[in-house]
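Of the protein chains in this complex, one is absent; all others appear in place.
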Amino acid sequence: MKKSVFLGALTMAGLAAGAAMAQDSSTLAAVKERGMLKCGVNPGTPGFAAPDANGKFVGFDVDVCRAVAAAVLGDSEAVEYTPLTSAVRFTALASGEVDMLARNTTWTFSRDVDLKNTFVGVNYYDGQGFMVPKDLGVSSAKELSGATVCIETGTTTELNLADYFRVNNMDYEPVPVESFTEAQTQFLAGACDVYTTDASALAASRASFEDPDAYVVLPEIISKEPLGPLVRHGDDAWGDIVRWSLNAMIAAEEYGVTSANAAEMANGTDNPEINRLLGVSGELGAMLGLENDWALNILTQVGNYGESFEKNIGENTPVALARGLNAQWTEGGLIYSPPFR
Amino acid sequence: MSDTTNSLSYVRKEMLDQQPAPRSQVGASRWIRENLFNGWFNSILTLISIFVIYKVLAGSLPWLFGGVWDATSLEECRAILNERFGNTHYACWAVITERWNQLIYGFYPDTEYWRANLAFVLMLVALAPVLFDAVPRKLLWLTIAFPFILVWLVWGGTIWGPLSVAVGFALAGLAFKLTDALDSMAVSAISAVIVAFLWWLVIGPIIVGGLDSALPVGHLQEVESRELGGFMICVIIGISGIAFSLPLGIVLALGRKSDLFIVKTICVGFIEFIRGVPLITLLFTASLLLNYFLPPGTTFDLTLRVIIMVTFFSSAYMAEVIRGGLAALPKGQYEAADALGLDYWKAQRLIIMPQALKISIPGIVNTFIGLFKDTTLVMFIGIYDMLGLSNAIRANAAWNGVYWELFIFIGLVFWICCFAMSRYSQWLERKLRTDHR
Partner (left out) sequence: MTTAPDPQQDGFRLSQLIYDTRYRSITIQVIALIAFMAIAAFLVRNTIINLSNLGKDIDFGFLFNRAAYDINQQLIPYSSDSTHLRATIVGLLNTLLVAILGCILATIIGVIAGVLRLSKNWLTARIMTFYVESFRNIPVLLWILAFMAVLSEALPTPRAFRGENPEASMWLFDSIAVTNRGTYIPAPVWGSGSAFVVITFLLSILAIWAFGKYAMRRFESTGQMLPTFWIKLAIFFVPSLIVFFLLGRPIGLSMPELKGFNFGGGLHMRNSMLALWLALSFYTGAFIAEIVRSGILAISRGQTEAAFALGLRPSRTMNLVILPQAMRVIIPPLISQYLNLTKNSSLALAVGYMDLRSTLGGTTLNTTGRELESMLLMMAIYLVVSLLISTGMNVYNKSVKLKER
């Protein structure tokens, strides 16, 4: 009995030792005190977030986390990544396990309102598409009646798919799969005729196939999938920081501030907006509760939106995505930052 | 026939040289006949078996042994195979050689692998005195110290944190001994718990904080739980699950056998609930719901949450195993303890438990094997165990499409561990069997 009391107590000790106080009323204060940003990311989507051979997370979504860490802590590496499956992501955010999510999450009404999240912006405009083998001879999603469709279970894509086929009076056979990789493998093995998910992911997986030309992405985009970072309801100051960290990356691209020339421009330029962004003039940083060089840190350590895009998912990467909708508004895209003033 | 001369007799006078047995009755041919071809049914079975073995080996051996061990991507591997054989029906073991470290250590910092290795070796040494009688008893001290060493080695930091937890136990023990004179188990236990918690929650952290900054003895690089993975996380979860669940299981088993109605009901309810739901729902509870059940603002490590849930899970099974051990004890043992005038706890501690636990060891080992295999389920909640890593490796464009090599490697690792353990439990069963068969 003595021993059992001891070991029982050890469990309690572990509990007590592991229990860390978190979720201060202010996330910003908690992050600063910890010296670490806790960021929830996707466990593995090539280009957006995936561990490399050293276990370090890299990707387009990961860069948003790094930007926030650079802005708040001055060090883009001060991030603790928590890989979250789609099932646990909102709970993890709500419970304070992570400070923010940058995990290709679609901004929807119910997620924003009912699930008590605050979406702070969109870092990638996506839409759900279909990919089929070329020799299936299909050129439109409308011809897919009776097809077998591979779909990641538990995502909005599953609901879109059901709606699309029902509205168009077509029937289909869903093959639910658990993960992105599983879906790819099933599709390649021919266990399904069609693979549907966000168009960006379709392009990414098509690019990684042995013979990409044997597969086509159908022209139909059946849904809007604005993907963006989000934070908990109720901490607006923190939401502002994440929102404007993202906007700083976007605005920097618009004004031509890059990781290479940001330090130089921080000496002052003749564009007042750049000056305000880089903290040369104005007190934008202080208004956020940050240092005035917050955006400079983002740009020197992470780079602007375009740089991050090119580095992780751009046309020279295996993912090979075109800018498309995600070009700057000046170039016909939807990427648009409110003014820094 | 009476006129036989001396040369004639009914029996030989000298022994004949021993003849070799007929060919069909010795050696391989006899063995084959007796074991493989006695009767038409057996012959058919043999032929079918040979056919199956031939098919399996012919299909797998070239694949297994023709494999490529040195490549950096599946493409390169296939190119090598095409060059060598003209087709790609061979294994790409290169994925194992390239990702070997990841499969074993997860994302553990590679400069710190020695710590994991050392912890593993120490674990084996610490387990030895528990598993084998012949090992010097003095090693049990290492067994007691091992949990703290493990925490220090794997998670890093200074030695003061784990040491402080250990000191808490020592103080609790001291309090228990001091109050022993009062001759009441309840009082002793309660005072021990109070002393320990006073230390852990109030005094300990202050002292540890001071010592950490003033005297950082044995400071190792801190490692986050999420950097643990692969085989390592399976071993850590498995070992801690079984270590914590043993005492809990004993308490539950005693509670279930208790005469006290309420205690019994609670224990039975707990055991039946845990045994009635799949482990995966408990793991999802750990990752999804535990935050709801804890005071607002507490968050702690996912690995720790998983260990807690796994502990609950295996403690219910452990309780059933120990209950079996208790039931197998002859009633005379209980009566003898009563006759000696021992109270309940003394009887349990000195007479019942030592014997019941000994009988239960094979069952405990089997529970452990099951638990160890079940640690693969953590892949569903985003912990990179070996199976989770195999998915992550496949998510990498370089290794997209590698299946069997990874499955076989993972399967082999598990097989070796579990087979060794089940052999051990069989050996122990034979050793503990006291009846004469």
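Going by the order they are written in, the chains are A and B; count residues from 1 in each one.
Throughout what follows, a contact is a pair of C-beta atoms (placed from the backbone, for glycine too) under 8 Å apart; a residue touches a chain by one contact, two chains touch by 3 or more.
Predicted model only: the values in this text are computed from it and were never measured.
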From B:F85, B:W100, B:F132 or B:W404, residue that would touch the chain that is not displayed: B:W404
Hidden-chain contact residue, picked from the options A:E97, A:D193, A:D235 or A:E307: A:D193
Given A:E77, A:D163 or A:E210, the one touching the chain that is not displayed: A:D163
Hidden-chain contact residue, picked from the options B:V52, B:V121 or B:L174: B:V52
Residues of subunit B (touch criterion as defined above) contacting the omitted chain: 35-36, 38, 42, 45-46, 49-50, 52-53, 184, 186-187, 259-263, 266, 272-273, 275-281, 284-285, 288-289, 291-296, 338, 369, 373-374, 376-377, 379-380, 387, 403-404, 407, 410-411, 414-415, 418-419, 422
Subunit A residues touching the omitted chain (full complex): 86-87, 90-91, 94-95, 110-111, 114-116, 135-136, 145-148, 153-156, 158-159, 161-163, 165-166, 172-178, 182, 185-186, 189-193, 233
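In this section, only the chains that are shown with their structure count from here on.
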Contact set on subunit A toward subunit B in their complex: 1-23, 43-46, 50-51, 53-55, 80-85, 87-88, 91, 94-97, 179-182, 184-185, 188, 207-210, 318
Subunit A contact footprint on subunit B (complex, rising order): 75, 99, 102, 106-107, 110, 147, 161, 165, 168-169, 172-173, 176, 185, 189, 192-193, 196-197, 200-201, 224, 226-227, 229, 243-244, 246-248, 250-251, 284, 287-289, 291-292, 294, 296-302, 304, 307-308, 311, 345, 348-349, 380-382, 384, 391-392, 394-397, 400-401, 403
